[in-house]
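Reviewing the structure listed below.
With one protein chain held back, the other chains of the complex are shown just where they sit.
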Amino acid sequence: MPRFFKNRFTNRGMAPGSLTFIGNKKMESPHISLIEYSKDRLEEKVLDDLTNLDSTKSTPEISWINIYGIHDAELIQQIGQQFDLQALLLEDIVNTDQRPRFYEGEDSLAFILKVITYDGEKKQITSDQISICLGSGFVLSFQEQKTTVFEVVRERLRNSKGRIRSAGTDYLVYALLDTIIDDYLNVVAIIGEEIESLAAIVLKQSGKGLENQFYTYKTEINFLRKIIRPVKEMIIQWQKSETLLVNKKTRTYLQDLADLVTQAEESIEIYNNLLSDGLNIYNTQLSNRANDIMKVLTIFAAVFIPLTFLAGIYGMNFEYIPELSFRYAYPVFWAVVLLLGGGLLVFFHRKKWL
Amino acid sequence: MPRFFKNRFTNRGMAPGSLTFIGNKKMESPHISLIEYSKDRLEEKVLDDLTNLDSTKSTPEISWINIYGIHDAELIQQIGQQFDLQALLLEDIVNTDQRPRFYEGEDSLAFILKVITYDGEKKQITSDQISICLGSGFVLSFQEQKTTVFEVVRERLRNSKGRIRSAGTDYLVYALLDTIIDDYLNVVAIIGEEIESLAAIVLKQSGKGLENQFYTYKTEINFLRKIIRPVKEMIIQWQKSETLLVNKKTRTYLQDLADLVTQAEESIEIYNNLLSDGLNIYNTQLSNRANDIMKVLTIFAAVFIPLTFLAGIYGMNFEYIPELSFRYAYPVFWAVVLLLGGGLLVFFHRKKWL
Amino acid sequence: MPRFFKNRFTNRGMAPGSLTFIGNKKMESPHISLIEYSKDRLEEKVLDDLTNLDSTKSTPEISWINIYGIHDAELIQQIGQQFDLQALLLEDIVNTDQRPRFYEGEDSLAFILKVITYDGEKKQITSDQISICLGSGFVLSFQEQKTTVFEVVRERLRNSKGRIRSAGTDYLVYALLDTIIDDYLNVVAIIGEEIESLAAIVLKQSGKGLENQFYTYKTEINFLRKIIRPVKEMIIQWQKSETLLVNKKTRTYLQDLADLVTQAEESIEIYNNLLSDGLNIYNTQLSNRANDIMKVLTIFAAVFIPLTFLAGIYGMNFEYIPELSFRYAYPVFWAVVLLLGGGLLVFFHRKKWL
Amino acid sequence: MPRFFKNRFTNRGMAPGSLTFIGNKKMESPHISLIEYSKDRLEEKVLDDLTNLDSTKSTPEISWINIYGIHDAELIQQIGQQFDLQALLLEDIVNTDQRPRFYEGEDSLAFILKVITYDGEKKQITSDQISICLGSGFVLSFQEQKTTVFEVVRERLRNSKGRIRSAGTDYLVYALLDTIIDDYLNVVAIIGEEIESLAAIVLKQSGKGLENQFYTYKTEINFLRKIIRPVKEMIIQWQKSETLLVNKKTRTYLQDLADLVTQAEESIEIYNNLLSDGLNIYNTQLSNRANDIMKVLTIFAAVFIPLTFLAGIYGMNFEYIPELSFRYAYPVFWAVVLLLGGGLLVFFHRKKWL
Partner (left out) sequence: MPRFFKNRFTNRGMAPGSLTFIGNKKMESPHISLIEYSKDRLEEKVLDDLTNLDSTKSTPEISWINIYGIHDAELIQQIGQQFDLQALLLEDIVNTDQRPRFYEGEDSLAFILKVITYDGEKKQITSDQISICLGSGFVLSFQEQKTTVFEVVRERLRNSKGRIRSAGTDYLVYALLDTIIDDYLNVVAIIGEEIESLAAIVLKQSGKGLENQFYTYKTEINFLRKIIRPVKEMIIQWQKSETLLVNKKTRTYLQDLADLVTQAEESIEIYNNLLSDGLNIYNTQLSNRANDIMKVLTIFAAVFIPLTFLAGIYGMNFEYIPELSFRYAYPVFWAVVLLLGGGLLVFFHRKKWL
């Protein structure tokens, strides 16, 4: 299964706007939960079907409906009808290969983006698609499977930490996006730490076959970039949008979100540079080692091959080799061998190979 | 025949606006078909000549005329006259080396772009040029040869799926472009999957001579980029154009098209990076293997060349070599050989070559 | 003589605006020709001096004066005075190292750019500078030497093809620029075809020492880029200029010119990428071949060096070597040799070197 | 501990705006000092607690409160309340992994950036975060630990050098930023000098294993870029801000600051290029050396291996080798050896290997 881009052939020939789930079905059946809250009250429910949803729209309280499991196109269709969502948006919610994107409708906003997790053992980032819709009085969040990514927001709601209970739906959406982007920064930080360790190993010249690790991290960096880059665009579009759905005070938080994404992007660039530079250095080390190996080979060969030839000479069986019968031929031979060998070693020492 | 850019010498000396077919003639004789439809009715005809075309312009129904085969300059000229198309546009329609481009006339719009197919065995993308003209009440599409690319749109028309039958000519053109761009995404996805597989082979170090595959995919990526990049420009120009030929509702679909092209472009960039990184890693692996080979060579040579010299010494025929007649000379010789050889192996082990 | 950039020291200390020819004198004496035309009439003359030029300005017909040879500064000066050209423009006309540029005067426009030709044998592009001035009722073109680049326009004028005879001076200038830019595209196409062939040779691994070819094409690509890039700027400035010298209808052709230059630029980029990628692959192939060579060396050395040592052992002349007198020592020796050699071959086979 | 990016998991689940120190605690307990000055008077105090702070706000003199140590979240909170600082700003002050940033409140401005020091022995840059807040009549500066970075400004205040005592709080902030940015330039200059030395060593080919140094400097250059790049943004935002807190005259100094940062950025780019180019050259030198080593090996092997074979021939014990009993066989053998060896040396000389 390719990670970077999914085949959409299944969708071919469909009219735009017809709902087809594209992706891997990651859980058995959808799970719908509802949190209704106001400053003073908070109620959590698990919904079995959509019959009670209508009533939530009329209450003055804020309703946050979270759906795990988006492979059930019919369910998504019904929710879309109940909350008046655009057909194109619904289509994109169930297409898990969607590029992160911001949607501005007349009385709703929507965000499609990815939440990421890093498997430290496989050294692989996986992503799930999350779609968030913001209307007056309600927030919808669609996820591919059960995750704990929004648990911290739920806790803050339950404990009424900060201004989250008293602020509006826009602040809830900001809190959800903030959690997702925080996860980006955390994954960048974890991978970054591993990359800095890899660099240290390279500098100590204690590793071998490190190139695969370089490639793995390069690939994950590419994956992160693909996921994070469009999010900045999304936030800038939200900042510029003139929707009434966003409170003035909340707007000031958006710059903070944009800055976080910028920081993540810059860190990704820097880690990408560190990897490229590290691989270059590793290659240079390999060349240096190759030279060292060849020096050893050359010294051994250059010293002993001529000497072996010399010994070969006096192993010949010619009848008339005058040296053979000289009295001191053998010690003289050794003297010559040592001189020659020593001379070559001096030669190689001068060349700084020794 | 060069794939990336065609020689236009044949066109030299022509007045701008004179029609000359540039390209490979891909089919024998042109084939003209007409679909007339309204919400309630749809009629398909194959036209032998252009005599009946005029009448279609007066009907309130939408006429979609599709021409396969554009090498017959005279035919294109006649169609151009009947539908009041600009001379420059006609010239570009029959020049199959045209850069994708948007044309805005007073009461017509036109799009020239490429449709692509991927031959998985040859690992090669081929492109055909498609030109689409949009006037009030009619849509013209010109193709180099018979393809099935628009078959899905025809099916939707016949089955009256979605709003295609009730929407205007602008929506039909949107549907046609959507089909073409969907094909881009599909080809990117298929090539992308192959590139991810190639990367996996590199990581397992199980392949040899992979560099040609890297080059093949790099070339196809270049080819895709050349074809897809100008399409985004084209859609943005369409979005900005103030033509009355495009319905407000259709305009909202254009952003979706632009996003799809952006997604294709980003994926192409990422696959390009994966290929570059993969080739770098493959090169590093080759360096590593070269070092391994040289280590084996050096160990064999460094151990046995000195020993051979030693054996050569005692193969010499000097009359006075005292060692030769020692009683235990032979076993002592073996001991020295084993010590020396063992010592060298220890030395190489310490160097981590073993 | 450097190709990319000429030394301008000769010009030092001149007041700006003083005319000095910078470049290689490419022909003996200047050659001035005049074409006067209107819709119904066309007359061609060769002028020996400038005396008759004045009269052409008063006629209602369009005068196109073409000057081959720009090294005669005085002549250019005189023409400049007769047609009221700016001093800076005249200086630039005779400086053949001028960057392509657009000039807008009060009642005249001017274009300085390069025309290129490709010498397929030397694999080298050469450029000549062409300057075109456009005033009301007249067009001046200055060329370094006699070329046939504008012959196609002259033919169209003579044959009254298209609307060239009935359109104004602006359309004539458009036709001249179109011819020049068409030449760019043709040279790009020819070089591109050669580059695609080079890539095919690399893939077949049938070439040697291809690096020089890569460098040659890289250099020509650089040369092309230097010449073509400023032309786009020039055309865009012309499009934006609010001069009355350009007819509304002609303006629509300018977009076409700009698109052609964009197409040339994009193709240059793609060919540059193909060359870079191809050189990378070629380098990887060289590494692969180096490994293959070393494998052969290592296998031979590792198999026969130990065996030679073994043979050396039993060539020694020690008095007491028990094996020497064993009855089956010799066949046993061969058995050992074959086993050892075979074992090493198996070892190398397992390493996939065989 | 990763240098480039810190893990923020500790912060998860906090409501935005809750204060948590992120970083390394660099000193035991906070240290607060106050300088109150006007044109004629200057008083320095060390504060034990915050009780006296309130009074400073009412005086017409300018109060500069400097806090060393920001790990005490409660203290920062109190200061924030006394001076009406935004919650988000306070959160960022105690997060030492903050990207440099400019904050514009209704009646205050704030700057978060890094001050850097270079440890010449470890060849490592370390950074501390500094936050500066500017309100009417007061300036706050927060630092991670005691540094001497602002000592030069204090000296100028004490000695009443230049216009610092008579100018307002905006000028004080400008002076503080100027000191920090001056430090950037100094560190760039020191590292730059080392990089230029490294390049000189490479050119003399006198170094070995230089790749680690290249990597170290590449890493520091990356680190510098990460710290300095956002500062330019910050200053441009300050320039564009329409705050009343900045005097017209001070504004003219801001361009100077922006220019200094640009200069630092450009120098960083140039040093990065020098490093990349230098590493490329070093790699080419390694290839050249490898070729030299292999030439030595090849010459020795190619000369002596055939000669050894020749000697081996006449060391054979065949009964019938006619040459063995020739009278002049031995001198003839030597003649052949010298001819053959000499011929090979001539051959290698012609190949320019000698």
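We just call them A, B, C and D in the order they show up, numbering each chain from 1.
Going forward, a contact is a pair of C-beta atoms (placed from the backbone, for glycine too) under 8 Å apart; a residue touches a chain by one contact, two chains touch by 3 or more.
Computed from a predicted structure; not experimentally measured.
Engineer: Using the document's definition of touch, tell me which of D:189, D:332 or D:354 contacts the absent chain.
Structural biologist: Only one of D:189, D:332 or D:354 touches the chain omitted from view, namely D:189.
Engineer: Can you say which of D:81, D:239 or D:291 touches the chain missing from this structure?
Structural biologist: D:291
Engineer: Looking at the whole complex, which of D:44, D:84, D:107 or D:155 touches the chain that is not displayed?
Structural biologist: Spelled out, the listed residue whose C-beta touches the missing chain is D:155.
Engineer: For chain D, which residues lie in contact with the unshown chain of the complex?
Structural biologist: 152, 155-156, 161-164, 175, 178-179, 182, 185-186, 188-190, 192-193, 196, 199, 202-203, 252-253, 256, 259, 262-263, 266-267, 270-271, 273-274, 277-278, 280-281, 283-285, 287-288, 290-291, 294-295, 297-298, 301-302, 305-306, 308-309, 312-313, 315-322, 353
Engineer: Identify the residues of chain C touching the omitted chain, counting contacts across the whole complex.
Structural biologist: These residues of chain C touch the chain that is not shown: 2-9, 11-18, 88, 99, 101, 208-209, 211-212, 214-216, 218-219, 222, 225-226, 229, 279, 282-283, 286-287, 289-290, 293-294, 296-297, 300-301, 304-305, 307-308, 311-312, 314-317, 321, 323-330, 333.
We take it that only the chains that are shown with their structure count from here on.
Engineer: Work out, leaving chain B out and holding the others fixed, how the remaining chains group together by touching.
Structural biologist: A, D | C
Engineer: In degrees and to the nearest 5, what turn takes the CA positions of chain B onto those of chain D?
Structural biologist: Rotation angle, to the nearest 5: 145 degrees.
Engineer: What whole-Å value do you get for the distance between chain B and chain C if each is reduced to the mean of its CA atoms?
Structural biologist: 26
Engineer: Identify all positions of chain C at which a residue touches two or more other chains, and write them in rising order.
Structural biologist: 315
Engineer: Based on which chains touch which, is the overall arrangement a line, ring, star, complete graph, or other?
Structural biologist: line
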